[in-house]
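One protein chain omitted, others in place.
Letters are used for the chains, namely A, B, C and D, taken in the order the chains are written, and counting of residues starts over at 1 for each.
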Amino acid sequence: MGQFVQYLINGVISGGILALIALGIVSVFKATKVVNFAHGHLILFGAYFYFTFAVMLPEAAFMPDWVRSWEPEWLVAYRADAPSFSPKAAIASWISDVPRILLGLAGALAANALLALLIERLVMRPLLGQSTFAMILSTVGLIWVLEGSAGLIWTAEAEQVPSLGPNFPIRFELFGANLFLFSGSLFNLLIALALFAALMLVLRYTRSGVAIRATAEDQSTAYAMGINVPRVFSSAWLIASTTGAVAGAILATRTGLSPAIGLFGLSVLAVVLMGGLDSFAGVLLASMLIGVLQAMTQWKLGGEYAEIVPYVAVLIVILIRPHGFLGQEEIERI
Amino acid sequence: ETKQWRVAASLPMTGPFATAGQLVAPAFAEFEQQVNDSGGIGGRPIKVEVEDSGYIPRNALANFQRAMAGGDLHFYFGDSTGFMELVGPTLEGDNAVMMGSTSFASSLANPAERPYQFMAGPTYEDQFEILLKDIADKGGKTVAFVYSDTEFGRDPIEHGRKVAADLGIEVVLEEVTKAEGADIENHVTKLAQANPEYTILQGYVTGVWPQLIGGARAFGLQTQFMGTFWGMEKVIADRVTDQAGPFLDGYQGVMPYRYFYDQEDAPFYQQLGAYKKSINPDFPGYVVTWELEGRLNLELWKLCMNRVIEADKPVTPDNLMAELRAIDNWDSGGFFGQPVDVVDHKIGQGRVYRYSADSKLFTPVSDWIQV
Amino acid sequence: MLSVTHASLAFGGIRALDDVSFTAETGHITAIIGPNGAGKTSLFNIISGFYQPQSGSIHFDGTDITGMRADKRAAMGMARTFQNIALFRGMTVLDNIKLGGHTRLRSGFWSSGFYYGAARREEAALRADIERDVIDFLELDHIRKAPVAALPYGLQKRVELARALAMRPKVLLLDEPVAGMNREETEDMARFILDIQDRWETTILLVEHDMGMVMDISNKVIVLNFGRKIADGTPDVVQRQPDVIEAYLGTSEDREVTV
Amino acid sequence: MITGHYKTRYTADEGIWSTWPKQAGLVAALVALAVLPLIANNYVLLLAGQIAIFIIAVVGLNVLVGYTGLMSLGHGAFFAIGAYTTVAVHHEFPNTFPLITLLISIAVAAAFGVLFGLPSLRVKGLYLAVATLSANFIVLFLIRQEWLAEWTGGVSGTETPNAVLFGYELRSQRAQYYFIVPIMLIMLLFAQNLFRTRFGRALIAIRDKDYSAEILGISLYSHKLKSFAISAAYCGAAGCLWAYFFPAILPEDFGLNMSITLVVCLVAGGMGRTLGPVFGTVLILLVPEILKIVFANVTDGDANAQMLFSPMRDIAFGVLIIGFLIFEPMGLVSIWDRFWRFVDRWPFSK
Partner (left out) sequence: MLTIENLEVAYFNAIQVLKGLTLSVDDSEVVALLGANGAGKTTLLKAVSGLLPLENGAIGEGRIRFQDQLINKTPPHELARAGLLHVREGRRIFTEMSVEENLISATYALTGRDAQPDFEAVYNYFPQLKDRARQTAGLLSGGELQMLAIGRALIGQPRLILLDEPSLGLAPKIVDEIFDIIARINQEQNVSILLVEQNANAAFRIAHRGYILEGGKVVLEGSVADLRRNPDIQTFYLGLGDQEDKKSFRDVKHYKRRKRWLA
């Protein structure tokens, strides 16, 4: 039982990250009916940007020292007697990283937003009026462009980036088993859930939400109703790219920087469809479910099985519910 | 008659192993220049052509065939087990060419089935065996295998189980992970449950192993982590130490070669270092192990070329391979700590090194172990 | 020819059809009218097999077809057109009409793929057939190679009728065939419908809001309101029924005269 | 001067190579295909063989995606099934006649096609795309399993047999070319015929408006499944030839990457057109190689320069795909159509 809870926790934590990634796919879909296959690569860029602004830039000669490592006297004193790997040491080292973490996040958000606007302008905008299929495929083309560009800009891989929150192990006992989790992961989960909830509320309960949904359903009519459709498109891409930047930063801290982040993003598609392409709640549910199922599978069956869990799960779910958990069925009046 | 000797290579300069390809690629240009500066081989210059494969075997095969179509080819360097196996059966008659690669897959060290392919070091199975022997020597009783779900990751596992059983070591956990971006929390949890004395990591290049070790350390696991060739690079370990702290301290693994900073009685390393310094004043004095592997392949080819030419035989793949098989008690001048033999198209030895986060060096903790 | 007995259909809470029964006589034009949302299209949908009625039964040509799949009903000789044009937009007019012949052809996957032989003969025969009986008849010759998507609305409706005709149907269901047409085009369409009735003695079911046309050409009129049948009879009779005027016709007839 | 092509019979009007410039073009293309191996080196033949095999698979994908309007991101799986079936057949019966193996591969792939197609009866659009993608992953997962390794070679792949025709082993790529290309042509013709007759028309009808097709007596169930089966059968055939053509196969060969490449080939060429797959495949498989050759000539194989150019090749390729979607959304066939319109109307064309 205790072990079960342990894997449950692990699963929820990775589910939170899946949800954060899915968030970007769903918001672009909601506004434009386009499923962004390159979302993983947008996240990859987010991760690399985070690395650039949180690791590379602070090391540059012109940056003041405190950006790279902020060591006020009280912190030095606080850290003095902390053993390594202790919470105290972890918190201290996180505090001294705070300036570059903030710089990294700000930089990643801004740079990724810029990138998304570029994509929207240069790729998606010219395809307005074309079939959604063409738009979806152009995001497939984007995968190559983004992957190549990343290869051209950054040769840095296997780099480590500072984690967003202080990272120390938390241990506790439950049902006679020793459980643990990393505070950093908990912090990531909170960020993911907060972003998710915020966006969900905005779309559900605000006028902007209506604009986005109207645009998704019928671009030209939305346009004729006074909705600035191009603006809606760019906002959707902005949401995707900024949440993607955060997801990228989190992934980079968890698994290190590597082009595999792009592929990981692709596998989230299965999660998104399982939840129902247009339903935030459904996607959140699916993310958590997949995260937990994957953790359980890793526990009981091993890694090779864990990898196909999302695919088996999505297949089963959409056979039973063709529009995912909470996806809306199209009304087709004959 | 050819006026120059042609060498071609596929390297993964894009795709999942781009890091490795990009780090190794310059060595090929440098080799060309260095050999030609010193008068070529047998008086003729060499020409080295490098292509990107994206780590896709089919692309590498196309590269290879295009290189072949470009005229006489005297050596080819492949970039993956997949490619080596794909191209292997076609190497016959006019299509044959001497071929080394980045792969240490056990199936490639097989003169009967793969008469033109060789390996500049021990197979992954050998590497596992070396590690397990070292564990046994130190009185270890339990071990975990953590490996990626790739051909490369799985290659030595079965053999590893057998050797462990023979040596009386219990394999308490076999954990399969993704090759990149693995779910560290789950793996650490499972390691904690199994609680092995030693954990051998296999099938990773730049990622996963540092995160896994970091996670386990933070959690306070006491297991001794060990790696194989691709997980033993100082540059990576140093980066991790700089950016995330000293948790790789004490990490061990098997390495077939001497690290480049270990230049005592290593005339070849000294020369190479001097040469690098001469063409690049900023050369930091360290050559990555991955580059050493490529370089050793090239050096072995060069050695065979010289011997064939000296023996006044025609430069054919068969003659080259015959010379390779005849290598016996060869003093590499650096790569290996002792003279080596080529047996079964491989060089079956290595030793265990340990990383120190203070000195940022891998230092040997065992003798050369022959398998 | 076609009879519906005690059919009911509900979507969630909405009763689209509530215990509807009627019979369409062979060779007659039976019109179904009623306010928007009265259940006319739903009635067509249960007749053609898109929805299953929750209760009641449907008989066609002497067989009980309740529960039969839509494509099977088509094979028995039932054809229809749709309220919102449902042509194959990627195809030419000719290909659309050829598809009407689907159930009459025999060639399957293999003979189609090998083509030379049976399939080719059959295709040629179908083509000749269609040219004579459908394309000439409905005056579509000038557009037979045009992609349907680019045709004006009125012509698209006619192509849809042509496609249905190519099935050689015993019963033809027309859902608002003249919606969106002006008087002139409506007259053309009325003419075609009457000619079809004449020439093939096809049983025709007609849903339409153009009362002028309905009252002029149909033999019998059925009125639905909120899923229930409220009237049934010849046009003259139905037209004068107060509840029909109340629910559906309104008083516009009077107003028109005031001009 | 051609002022028009008069036809006196309906069969002539329905013909595919109806005008003499087209017939001449066809003959020229066939001759070119026949003599290519006589002048080409192994590298060119490797590409030619690969392209021919891919064309078969993309034609198959076209049946499903282009003509029936059902999206699939999992056709790599059928490819894999064809290839592994071939390996397994030769493992059990080493001397099977290649055409028999081909038929078996086709049959097995078609059977899997029906299985994969079952979701299509309930699921549409992207949901179907992801369902097929999932199925693809699951098939690869199975292929990698230890308990199937005797036939599949498991994770590390397996060597594949060579085709032996009447005692003559097809070892060289040249010999294989003459085996593959005729099969490709026959399968291409078959597909072309399919879509100008009853069966194919029914599939197109389902794509354009499914309920409208149903009302015409077309059974959605059986046609969707048949479409999946045919489509899978083509890919199975491609897989079989692939196994004969390449000396070894790996599970990864048939993953998402291949499935997406197939879709990209189809879109670049033009969906729902017989020649679309041909043009698309040639373009998509050749462009990276051409870019490589160009870059290799620029850099002369220099390693340092290659490091810079390799990612740029990826970028160029992606830009090409996007450019196509923006400027030629109906694929290469629309250029082809314009060309023939020009020829047919010459000298009145502008």
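Simple rule for what comes next: contacts are C-beta pairs under 8 Å (C-beta built on N, C-alpha and C of every residue); 3 or more make two chains touch, one makes a residue touch a chain.
Quick caveat, the model's predicted, so the values are computed rather than measured.
Interchain touches from the omitted chain, evaluated on the whole complex, reach A, C. Of C:Arg106, C:Arg132 or C:Arg191, it is C:Arg191 that touches the chain left out of the display.
Touching the missing chain, out of C:Ala24, C:Ile47, C:Leu105 or C:Leu249, is residue C:Leu249. Note on the undisplayed chain: of the listed residues A:Val210, A:Ala281 or A:Leu319, the one touching it is A:Val210. One chain is missing from the display, and on subunit A it is touched by residues 128-129, 207, 210-211, 213-214, 217-229, 328, 330-331, 333.
Against the chain not shown here, subunit C presents residues 11, 14, 33-37, 83, 150-155, 176, 179-188, 190-191, 194, 209, 211-213, 216-217, 247-252, 255-256, 259.
Just so we're on the same page, only the chains that are shown with their structure count from here on.
Geometrically, the chain at the heart of the complex, using CA-atom means, is D.
Across the assembly, the mean Cα position most removed from that of subunit D is the one of C. The mean-CA centres of subunit B and subunit D are about 38 angstrom from one another, to the nearest whole unit. Our note on geometry: subunit A versus subunit C, Cα centroid distance of 52 Å, whole angstroms. The residues of subunit D that reach two or more other chains are 211, 310-311, 313-314, listed in rising order.
In subunit B, the residues touching two or more other chains are 13-14, 22, 149. Applying the touch definition to every pair of chains gives A-B, A-C, A-D, B-D, C-D.
Of all residues in subunit A, only 35, 123, 126-127, 130-131, 134-138, 140-152, 266, 269-270, 273, 277, 304, 307-308, 310-312, 314-315, 318-319, 322-324, 332, 334 touch subunit D in the complex they form. Residues 3, 6-7, 10, 13-14, 55, 84-85, 93, 147-148, 151, 155, 157-162, 167-169, 180-182, 185, 251, 254-256, 258-261, 263-264, 294-295, 298-299, 302-304, 306-307 of subunit A are the ones that touch subunit B when the two sit in their complex. On the subunit D side of its complex with subunit C, the touching residues are 9-11, 13-14, 190-191, 193-194, 196-202, 204-205, 207-209, 211-220, 226, 230, 272.
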